[in-house]
Each structure stands twice: as structure tokens, then as C-alpha cells.
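Mind looking over this structure? Questions follow.
The complex appears here without one of its protein chains, the remainder shown in place.
Chain IDs A, B and C follow the sequence of writing; residue 1 opens each chain.
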Amino acid sequence: MQKYSAFSLLRNALSGHRDWQPAWRKPDPKPAYDAIIVGGGGHGLSTAYYLAKEHGLTNIAVLEKGWLGSGNIGRNTTIVRSNYMLPGNNRFYEWSMKLWEGLSLDLNYNVMFSQRGILNLAHTPSQLDDYARRGNSMRLEGIDAELLGREEVARRVPGLDMSPDARFPVLGGLLQPRAGTARHDAVAWGYARAADARGVDIIENCEVTGFLREGGRIVGVETTRGEIRAPKVGVAVAGSTSQVLRLAGIERLPIESHVLQAFVSEPVKPILDCVVTFGAGHLYISQSDKGGLVFGGDIDKYNSYAQRGNLPVVEHVMSEVSVMLPFVSRLRLLRNWGGIMDMSMDGSPIIATGPLPGLYLNAGWCYGGFKATPASGWCFAWTMAKDEPHPLNAPFTLDRFQRGYVLDERGAGPYPKMH
Amino acid sequence: MSGYRLPQGGSHLDRSRPLAFRFDGEPMQGFAGDTLASALLASGRVLVGRSFKYHRPRGVMGAGPEEANALVELRDGARQEPNTRATMTELYGGLEAASQNRWPSLSFDMMAVNDLLSPLFSAGFYYKTFMGTGQATWHFCERFIRKAAGLGRATHLADPDRYEKTNAFCDVLVVGAGPAGLMAARAATAAGLRVILADENARAGGRLFEDGVHLDGLAPAEWIDGALREIEAGGGRILPRTSVYGYFDGNVLGAVERVADHKRKPAPFEPRQRHWTIHARHVVLATGAIERPLVFSGNDAPGVMLASAGLAHATRYGVAVGASVVVFANNDGGARTAIQLADLGVSIKAVVDPRREIDPALAAALGARGIRLETGAVVAATRGRKALAGIDIRGFDPISGALGANVMQPGCDALLVSGGWTPSVHLASQAGSAPVFDAALQSFVPGAAREAWTAAGACAGTLDLAGCLAAGLEAGRTAANACGKTAENRDISLPALSGQLAGAELPFPLFDVPATGGAKRFVDFQHDVTADDVDLANREGFRSVEHLKRYTTLGMAADQGKTSNVNAIALMARARGLTAPQVGTTRFRMPWTAVTIGALAGRETGHHFAPVRRTPLHDWHVAKGAEMMTAGLWMRPRAYIGPGETLRDAYIREATAVRQRVGIVDVSTLGKIDVQGPDAGEFLNRLYTGGFAKLPVGKARYGVMLREDGIMFDDGTAWRLAPNRFLVTTTTANAGAVLAHMEHYLEVVWPELRVHVTSVTDRFAGMAVAGPQARKVLQAALGEGDVSTEACPHMGIVRGRIAGAPVMIARLSFSGELAYEVYCDWPAGLAVWETLIEAGKPNGIMPYGMEALGTLRIEKGHITGAEMDGRTTLADVGLGGMASRKKPYVGSTMTQRPAFVDPERPVLVGLVSRDGQAIRAGSHLTLPGGGASLGHVTAVTWSPALGANIALAFLSRGRDRHGEVLEAAFPLKDERVAVTVADPCFYDPDGSRMHV
Amino acid sequence: MSDVSNEQPRTEPQTTVARPVVGRLVPGEAAGAEPPALTLRELSTGALLEVGAWPNHLEKVTKTLSDLAGTTLPGRPGRFTESPSALVCWIAFGRFIYLGAAAEDTARVDGALEAEDAAVVDLAGARRIVRIEGEAASEVLNKAVAIDFDPAAFPAGALAQSVIHQIPAVILRRSETVFDVLAPSSLADALIDWMTDAALEFGYRVGEPGAVL
Partner (left out) sequence: MRIHCPCCGPRGVAEFSYGGDGTVRRPDLSVTDTDAHVAYVFERENPRGRHVELWHHIGGCRHWLLVTRDTLTHEITRVEMAGRFAGEAARMPGAGA
């Protein structure tokens, strides 16, 4: 792998950038591998990387039906945080946070992980109590968290409507200073490049159209580029989980696919430093390095595979953002887009062996899987390599719904649209 | 000298109305009808902005929404608007604009050093560096990157303007009022249809002004006005200054009308902008096309402009964009533009065309005007940094694409460029149809319609005027047919055209000119993406058009690549040895042009973000000093804070009054549902965990509902008012959800049940009278009715009258004291409340708020939303006994799953602080000295009744731990409090106080 | 109930929590653009009740209601008919709202319908009624409601249940330029607050309170 550094950049600048190599090869698929990962999103790529790096498994392929990163890794609002309340969740996401903190160096790719903090605004005393519970949960697990009063909130985020008689006045907030954002595409490209450097075949425009079975076992896949065999097939296809598993005969899953819209404003000079969430609704906003305010709200709340949403949610999100940050009203919306989320029935992910022998499942990320990218791949690689979950992903089983051990961070119940 | 105002002409201009404005503080003048861009050009201004990355000097390049360079900060103070396109800004008197993305000044910008360092700043350079020793290095560097990026400056001041929203309905929405759109709207109107015609410009007409023709003998402006009058007379609605920005499902389109942006500020009560949600049966997309620039060295110099923009500035605003102008085009439009401009008095030096020959009639016309024609030639480079000074014209071999010999190096101050036309397929594409490649146009046109729309005119790839008019007429008729008006649309005919120049618009497929002299060749002007960047992306494997976009940021600027996308596709196609359609386009998304966020929010902002829900006692509470708090949409009193009191003093006083004497609290916000019908009892039996079918008339019962997954959903009481009629109460928070839950079961799951449910939350005001003196007070207030123990035992219901109003009274207690809930007509609420207070005066009655209510319920270990948090079971909160074993109910089976019977489950316990220290809500329980969380604290209070700090908490194996000492840890504040685990019911555990 | 009983005396300064936005119609008041193009007023009614008929008892119920109101019922949901003494809204399949001129109508309707045929819910006082009148009335409503108020699509006699600014409302078109809006009492002030604000650009004056019938 060509090493990236200020020096290599300078050297190449002098030679007209003619010597840069492709970030990853474009190999044709081999007939067989030791393991196949379906899905060239963040999770599939990081799984391949950690399988190679941590478990020495390098004869593997990542199969992506479109261009690399065309799924949710390429369209999320890039928030990285580990401010979860339930122990099963916060341990996992904190492990992810630790991996994030070393990721650029690990991958030799600047993923621009920017730890500018996330601030959850509280608007009622009971919301402050909830945040206290969550913050204390974090602190007991060794995660950074601070409870802020009104003045501190106002100081940190100029432009917030802090008037005491606002419709939903801001009473305080929960801050995780180590949280932040990362450059989403770079995460996909960085993992792809690093996995490729360790020998992983990353195969784009290769859609899985069926599974090869022997006995009850999955032994490979059919693709638009032919059959590929492997004793282990990991599926990490985010919004397409139900569709892909149906190819393996699994007709029903605790998942619904919903569209989540996101927005970016025209770029402006730095005006919002940390990531802020609105507590009297559902809104999260940050400013990208390019200057655009990147924000999103709720899902559209109906099953969808369309990657596009409808106007009511757009209007609602705009209303929320102008209530919280009244200056944003004056800015212009530059672009809107949507992604398909695999909303699980309890809002928490699935990283597990099964549901068939030879098959491994990584799914159910709802709108929170970007931050999980490193740990998800790390845990899924472990699970695939050792045929059992790592303690960090042990709670994320598929049978938890049957057994009742759901991880319902919001307490919203078995209604995907509510998570 | 550069641009100047021509002595005459300008269809949009009112020369009798000069307007003063300022740019970068410098006073200037224009006329009514000008855009900021045309006024700047007329004043000789060339340099107006700086580019995003390299801070390159830039001038105006367009005349409409495509503008990529001339972005300004408009207005100031709270109205400051960064990134505003000067070409779309109508001039008004007193306009203030400033250039942006430069420091300290536009002409001397320190950040232009980026341009010198540009070899380092190739596409994606930041992924390769700034890693150093890890996060610290990046954080240090990131600050500078952020400051350098971002274009204009926004303000932290709140937007002072109003935005309105409306819904409109029509048979046919015509988007774009160019010749095609006008004809379509005329035809649809004539067919008797309801038509809306929207165009983002102040004046309708599109590019018709630049066609140099007469229609039915009329000048364009006259013909356009006639068409508009005809459409309006036919009932059509014309929306100028309105951008249709989004095409949503079901033929719903979003549009933003700039109502007052052409004024200094909106008039009183006038919105700045209005958002239109347009519901159309059929849509005609007549959005036109945008001219493409050509890619050559130095093609971004201020003074290089689209040919159509040069022409538009002359025809519309009477502006010559330069004193000495050269035209460079790969199609006949170049020559035609030159001829038209020359006829308008602009001095044209030469026309440069890569083709070996052009239409002979045009060539002759150029000759007649003394304009030099260089065919088989290209502009290979430009001179001049802050203003165009000249160009290098080189020979060109159209077959090999190679540059030939130097032809000439004329000086000029404006270069008009045309690389062909790019149809504005955005809306069609948003509606779900992938655009298809048209080889003749070397561009994409709308694909097959998925929603109900028809594309017409330049938007559909028809470039000649006669064709556009005919297509518009046809589209209007198609729309009429689609709306079922097949016969009525015959009497509109096409106008006769005169004065038109010959020539075809179809471009010779030249997109770029080989590099010469090391100057950059820009593809995306705003984001500074060059042809070299496209090559680099290809080399590094970012070959998919979507990778190209993301790696180089091409097409991601505020103009969304309106002028750059097709060129980029062509360059990538060549680099990869593919055709343009094989490369394909990036995905089109709303908005078509950037729209103000405030317009999408409308008036649903500030206080109007959400309606305020108020009980009939609201004003009373406020008048009595209550601190109000939000509870969902409701406002509720938190405590009535007296002079000199703190919140804490107040709630202690209130809670003490309830325990010792009597208090009264507004519970009107509780959800109330009338459940009626022959099967009402059976229905409630199925929903509640307890039995309700046999509840006697005149009695109330506490009940809990589960969700289908067996988790607690809501609690409340059901009062049986008649054999087939119940009044069900819910928590304030879940009132809506419980009603919807009931409706679901009645309509979808058990349609056979004859039960009718209606929200009666607003029917009854509710107030709870609680305390040892409650009966006395209530009886004294009752004009009619009996609340003696005999008439109204615990959970009994009686009727009566207070202050003349009928009341319904149930003897229920949340506080643990003798208590009654009194319900009366909503409008009678205040009179009943005041009568109760009056009657209670001798007993020292005290109104109490949410804080005291909370204290009282915590003392009793009663649960609320803090405990029923969507994860807890009946057994967890100690109500396992309420789970009927005699009948199934919603959720009952699911509670048999392993997790529900896991002995480790946290269960509800009480906590008492051991050393008098307050316990904080949100604390976690640990063993003394720390360790892992064993559970968490849901609610805390200083209990006046117990004289102790107490709390409710969930604790793993909590029932076995009563008496154990633990710590309530609050690491957020580095606090830990020693607590003794206790039964959650601290006060009067046998309930004797309610049973008196 | 309150989840907030756990508040300790705060270390941070206490905020005053939002005062409500008041929305009251004061007769004679005017606001917004001049001259006012709209009139707003509040209406009262004697009786207001909801009737829910069981699916196969609909004919009987409509007949009873027609007889009580002294008018023929409209024929399908989405319409209302009126007589001098009553206004009957057919709001959904099997559901009606009966507005009676006299308070006693509640008992009359309740008495006339059997439990086996229909449920009757007294909603007196649970709704307030705001009338908006003027050429621009439908424009004000269309700011919130995505319903085509073209007289051809929504003539006098038509009604719609919809949502105005998150407030569930029943909108009755009494004539081409007169609309009556029923809103839950707890949200009626908020509706008025919204409506007066929405009417500013046209200008409005507040008329004397009146009666629905």
C-alpha cells in the first residue's frame, strides 16, 4: 500500500499527482474464498478489515452490488457518540469510540474524526433526569459525560434560542465531549483501502442474487458475476437485510425498512461548533468541515425502499431547526436525500451467527450504525472467525425477541417507526 | 474599461427609475428591473467573488439560477444572507451587498495563497494527510480548514422575517413560463382547466427575450404579456418569483415564492417568502435548459461568461458585458449570439468555433457585421487574473482533438462561451425517472414519466423556438386530455414567428480543450474542481460518477453542478473509454435551487412551533403565581410560589397541607375516553390486565394496559357509569396513544365488538380534592349530592352539583389520603374550582402543583411515567397481583417469555437517604464503595411526611434487599449518597388514611 | 403524573417556564393589514353530541337523527345539513356530530336512540367554534389544511375533519365565504392564536359572538 502522509502528498504534488495508485484494486471475483461478506458498506468493509487484521483471514471478498459506499455509509449525518444508557449498548459503542480515536492512523487514511462534542438539549425537568440517568450510566462505564446547566449550554452554542419563555425552554443538556463527526465516505474508502492492502478482494457491481446450500448449510452465493463459494458468508447489507435473507429462505425478520431523510444547507463559515440535538422533538445538527449544516430528524414512518422521503417530514425538520437555532431560518437548504434503514423491533442491532449454519448476520442498525462501524466490524469479524459472539455483541442476538431480552433504549416498544 | 450600459434597450429595464445600491461599501447605481449582477456589470465591475477552495478571483458567469461565481452576502444584521446569487437578486434601492470568502478584501485576499499551494490541494488531499500523531494533529489542522472553507458568513442573530405557507390545488401545474410553458398554460386554460403557472423569475418569458424574434408581429414582451393576460382571464394563477424546487410522491410539488426579496424588507404583515405545496393532477415541466461552459485553461477568469448570459444581459438589462467581446462556441448559437449582440451595439471582436465550418448564412451575417470568424479553432488559454485581458486562440483538429498552431492572441475583456445546452431535467428526475442520454444534444433528457407529468421545450431537448412553442401547446393538450378535457382545447394556435436567425443549436461534441501553459481548467467553478481532478479521481479508482462527485466534490456546491455535471461526465467517460450514458448522471435531488429553510418552516417556529394546550383553570393558576411547566402540549402548574418562597418551600408547604388538611389539584389534563356499547365491558376486559366485565355500575377501578409485547403501556381508572358505558382515564402523556390503541383493536382486530370510543378529555375539567378534610370540603361545596362514606365508599362514584354545574365524583386517591376526583363540564371548571376553594377555606385548603403531587405519590410508591418507561413489567413495579389469571388480555401471553421471569430483573424499591443528603434522580445504585450499576433511581423527593430524603428506584433482586445499605451514585457530579433499601410504599402502607 | 417530583433545590438559577401564548377574540378588535378582509368570531351552540351507530343500524339511526333535526341527512360522510333547530354533521362512517340549538337536545337525542343502535356521547363544552368569514377565509385555512376548497370540490354544506397546526378540527363550509371550525376546548385558544396570526396579512376584525344556528 502506498503510504499516505504529508511527504507523499508533497512528492506527488511535484510530479503532477501522476503516480497515485488506485485506493483499492478492482479484482474479478475468484471462484472461492474462505469467507465472503455481502455488502460493501461501512460494516461489511470494516468486518473484512478486522478479519484480515485481527484474525489473519485474508482470502476473503466483500461483494457490493453497486459502487462502494452507495448505501447508508454514504448518506448519513456522520454523528459518532457513545452516550447510551443501557449497559449492553454503551459498552459496545464505547469500544467503537476507542477504535474511532485511532482509526485514521490505523487505516493510514484521514477519516476526519472530529471530536467536537455532542450536546443533547433538555427541555423539561424529567428530561434532565433521563439524561442524568444516561450520563451516570456512561460514567460508571468509564465514558465521558457532563451535565450542563443553561448558562453552559448557551455559552457552548451561540445562536440557540435560550429565552426562558421559549415554547419549550432549554433547561440544560447532556454533553459527551469526545463525541463528534467523521467524514462518512472516507470511512468506507479508508477501510476498503486498508482491507485491500491486506489482500481482501473488494468487488463492486456484484450483486448477491442467491445462496448456495449444501444440506442445511450455506456454502456460497450466486451473484451477478457468477457463483462464489465460501464456508462462511456474512451479511451486512443494512437496508436490504430482509431482501437478501429472503434469498436464503428466511421470509420474516424482526426488521422493517424505513426511509430517513437528511439535509445539508449551503456552506457558510464556521457557525456551529458542536453537534446539537433538540429535546422537544427529533433533530440533530452539526456543521461539516466544508461549511454545510448537516441535519436530520425522524424517519418518514412508513416502510420504504425508495431512498427519498416526503414533504411533511421535510417541513417538520425545518420547523424544528428554526425553533432551536432561529438564525438557521435565514440559510438555504442545499440538498436533501434519504437512506433506507433496517429498523429493528427494539431499536438495537443484531450481530450474530445464523440464522442458518454458515451464515452470519449483521443488521438492525436503525439510524445509529455509522458510529458503530469500527466496533460492528470488529465484533462481526470475531463472531465469524470464532463462530461465537464476543462478549461485546453477546446481547445483540436474533433470538432476543423470542426470549424477551430486548434492548429498548427508548422504551418505545415493538414499533420500528418509534425507534 | 469593461462592461457598461448600452445607450438603449433592455426589455426588463425602467431607465426612468435609477436605484442606488452599494457593493463592498462602494456606492453604485442601477435601474429598476436590473439584477444585482446586471447592475454590477453595467457599472464596470468585473471581480465580484472568490471561489471556494483556491479563492480564485471570479466574475459573473451566468444570468440566472445557474450562477456559480457571483455569490454575495446580501443585506446585513439579522437579515444577512450569505451565498446569494447576484444574478437572481433583483435590484432595489438601498441594496447592500458584500463579496465573500475573502480576507481582508476582495481584490487582496490572503487566502489566495491556497491557489499558489494548489498542487498540494488536489482532490481528496485531506484524506492523505493531517494525521500526524493522531487526533490531536487533526484537531489542530481542522480549525484552519474549516475557516478557509464555507463561502459566505451567516449570523447568529435570529431571522426577523415571517414566512407563510399555503396549499394549492390545480388541474395543471406548469413549471417554467418560457415559450413552452406559456403555450402549455394557454392550452390548458383554454380547455377550462385550473392552471398554475410558476416561474422563478420576476418576469415570465424565459429565454424568449433572447430569441430575437417577433411573434404574431409582436415583440416578445408584448406577446408574453398577452399570453399572461389570457391565462389569468381564463382563471389561471400566475406565480412569479416562484421556484418549484421539489417533486414529491403523488404529484405533490413544493415551491417557494420570493414575495418580498426584491424589497429592502417586507412590508408590515407581509411574508418574506411563501411556501406553496401544490397538488396537481398533471404537471407540465417546461423548465428549459442551461448553457454549458467549455473547459479550457484559465476558463474561470472574471470576464468569461456563458454566451446566453452575455446575450441576456444585453437584451434584458441593456448591458454590454465587455467593451471588446469574443465568442467561443461549439454550436451555431455562438455565431447567432454574436450577431444579436452586435445588432444591440455590443462590440464583438471574433467568433471562435472548433468546427471546420458553420451555417453559411450565419457566417455571412458575421461577415456583414465585420466580426471575424475563426473556425477550426479554440480558445486555449486566457490572460488576466482579476479581469480578463485577452485570450489565446489556437488551431484545433476536430478529429484528433489536438491543438494546432497559434492563431492569434487578441486582447478582450469578455469571453462568451457555449458548449451546448443541458436540459433542466431535475424535477422529472426527482419524480423518479432516470434521465436518458440524447446524443444530438450531448446531454440528458427526462426519461419515461413515472408521475403524471409531461416535459416540453428545452427541458425535453427541443432547442428551437418554433419547436418549443409547438411542444408547449402539445403538452398543454396532453395535460388537458389527462384531466379528461379532450374536446375543449382546440382554439389555441401557434404564433407566427418572424425575424429569426437560422442555425442549429446542436453542439459539436467538444467539452474541453487540451491544457496549455499550466493554468487550471475548471469543470466545477464554485468548488474549484478541475479537469486534472477528474483524471486524478479516475487514476485513484474513484471512477463511478458518484465516486467522482464525492471524491472531488464536483457538483456538490451551492449550484449543484448545473453547469458542470455534463462536462464532468464527458471527461470521465473519455478517461475510462466509455460513453457518457455508460457513466450516467449523479442522482438529482430536491431542491432544484437552494431554498430558504425558514420558508419550509413557515410560521411553525418560535411560539408557534406547537400549540399550547390549556386547562380551563389556566389563568387562575397563572394569576396565583404558579410556575407553569410544559407537559407535552399542556401547561401545568409546577407549584404556586408565594412571596419569598423557593420552589422547594412551595411544594413542601403544598404537600404538607394535603397530608394534614386538604389540597386541591387540577387534573384536567388526564386523558378521558368514553367507552360505550353493549360489548364495552368485554372490550376493557381484553385490554386491561385486571377484570372489568363485572365491575358494578357506580364503581371505579384502577387498571393497567400492556403493550402487545407484555410491557406496561399505561395506567388509569375505568368508571362504570352504566351497564354499557365506561369513562376511562389515562395518563396525560398517553391519552392519544391509548385512544388510537383502542381504535385499532375495535376496527382491525375485533371488528365484531360493538363499542364506540370517543375522547372526552376536553369534555370534563377535573380536580382532585385530597386530604383528611377532603370529604368535609367537598360536602360543603356540593349544592346537591352526597359524599358520605355510605353514599360514596372507596372507589365509589356519585353525581351532584357544584356552583350549579353537574359534577361527577369518584373517590380515588393518588396521594394516599382520603381523596376525590371531581369532574365537571369544561366551561364550568373555573366556577367549580373556585367554589371548592371557597368551601375549603375554613379547612385551610391549598392548591397544589406537580411537585407536591410528585412528592405525595413517591411517599406512597405510586408509579408514573418515570417508572412506566416502556421497559418495565407489572411485576417489576410490584403490581403482579393485578395480572388476572382468569382471562387472557393483550400482552398476557408474552409475559411468559424467559426475560419476564428472570429473577435478576430490577424491581421497584424505595430508598431512604441515610445521612440526610438529598438523592438525585438519575443516580445509579451500587454497592457501598462503588462497582457496577445494580439499578437506577427514577424519582426523588424530600418527604415532608417522613422528614427524610427518599426515592424510588429499580434494583436488581430488589425485593430481597430491603434493609440493605447501598450507594446512590451520581458520578456526573461526583456525588454518592448512602441509602437504605426499603419498601416503595413509605407512607401509610396499609392504606388506612384513604379508608376513612 | 409528574415525573419531576425529584427536583432538588436547583444549584442553577431557576428558569421561568413558558408563559402561554394567549389567543382570545375580543369583539371590536382589529389587526393586520388594512382594511381588514376577514371577520373572526366565536359561536356557541346549545347541544353538541357525537352519535356512533353500529354498522348495520345505520339506516335506523340516520332516520332518527333526521326526524329529530327536522332535516334530511346529507347522504354520506363529509357533508352536513341543517334546520333552524339543528345541524347534523356526518363526520365518518357511522359517526355524526349533532349540534342542537337547545341544550335540551342532548337528552332528546340520547333518549331517542337505543343502546342497541348507537352510542351517544355528550360533548357539550368539549368543543369551541370559531367562525372565519371573508373572501380570504379559505386562503387562511389552506395555510394549514391540504384540502381543495374550490367551491366545486368543497361546496357549502361540505365538511372536513383535518388538522390545523396540530389541532384536530372539524371545518364546516357554511357558505362560499364562511367557515365554522370546531376545535377541542383545550386547544381553542391555540387555534385562535394561530388563526389570528395567519389572518394578519389579510387583516381581520373580531365580530360579536354568535350562535351556530
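Definition applied: a contact is a pair of C-beta atoms (placed from the backbone, for glycine too) under 8 Å apart; a residue touches a chain by one contact, two chains touch by 3 or more.
Computed from a predicted structure; not experimentally measured.
A.B. asks: For the chain that was dropped from the view, give me its touching partners among the shown chains.
C.D. replies: The chain that is not shown is in contact with A, B, C.
A.B. asks: Which one, A:304, A:319, A:362 or A:393, makes contact with the chain that was left out?
C.D. replies: Selected residue, touching the omitted chain: A:304.
A.B. asks: One chain isn't shown here. Among B:252, B:301 or B:925, which residue touches it?
C.D. replies: B:252
A.B. asks: Can you tell me which of B:361, B:693 or B:740 touches the chain that was removed from the display?
C.D. replies: Going through B:361, B:693 or B:740 one by one, B:740 is the residue touching the chain not shown.
A.B. asks: Take the complete complex as the reference. Which residues in subunit C touch the chain that isn't displayed?
C.D. replies: Answer for subunit C: residues 55, 58, 75-78, 91-95, 146-147, 160-163, 168 touch the chain left out.
A.B. asks: If the missing chain were put back, which residues of subunit B would it touch?
C.D. replies: Interface residues of subunit B facing the absent chain: 248-250, 252, 277, 279, 432, 450, 686, 708-709, 740, 743-744, 746-749, 751-752, 888-890, 893-894, 896-897.
A.B. asks: Which residues does subunit A use to touch the chain missing from this display?
C.D. replies: 242-243, 251-257, 301-306, 310, 312, 345, 401-402, 414-417
Quick note on the criterion: only the chains that are shown with their structure count from here on.
A.B. asks: Express in whole angstrom the distance between the two chain centres, defined as the mean CA positions of subunit A and subunit C.
C.D. replies: The mean C-alpha positions of subunit A and subunit C differ by 46 Å.
A.B. asks: Indicate the whole-number Å distance between the mean C-alpha point of subunit B and the mean C-alpha point of subunit C.
C.D. replies: Whole-Å distance between the two chain centres: 30.
A.B. asks: Going by the touch rule set out above, which residues of subunit A reach two or more other chains?
C.D. replies: In subunit A, 124-126, 129, 166-168 touch at least two other chains.
A.B. asks: Subunit B: which residues touch two or more other chains?
C.D. replies: Correct list: 165, 277, 602, 604, 607-608, 610, 612, 629-631, 865-866, 920-921, 937.
A.B. asks: Which of the residues in subunit A come into contact with subunit B in the complex?
C.D. replies: Residue list for subunit A touching subunit B: 4-6, 8-10, 12-14, 16-18, 20-24, 26, 67-70, 74, 87, 101-102, 104-105, 108-115, 123-126, 128-137, 139-140, 145-147, 158-159, 161, 166-168, 183, 185-186, 189-190, 204, 265-271, 280, 287, 289-291, 308, 310-311, 314-315, 318-323, 326-337, 402-406, 408, 410-414.
A.B. asks: For the complex, give me every residue of subunit C touching subunit B.
C.D. replies: Contacts found on subunit C: 1-10, 14, 16-21, 32-33, 50, 52, 54, 115-116, 118-127, 139, 142-143, 145-148, 150, 153, 165-167, 184-187, 189-191, 193-194, 197-198, 200-201, 203.
A.B. asks: In their shared complex, at which residues does subunit B touch subunit C?
C.D. replies: Residues 164-169, 194, 268-271, 277, 279, 602-604, 607-608, 610-616, 618, 622, 627-631, 633-636, 638, 646-648, 651, 668, 674, 676-678, 724, 731-732, 754-756, 758-763, 814, 825-828, 850-851, 853-855, 857-858, 864-866, 918, 920-921, 937, 939-942, 951 of subunit B touch subunit C in their complex.
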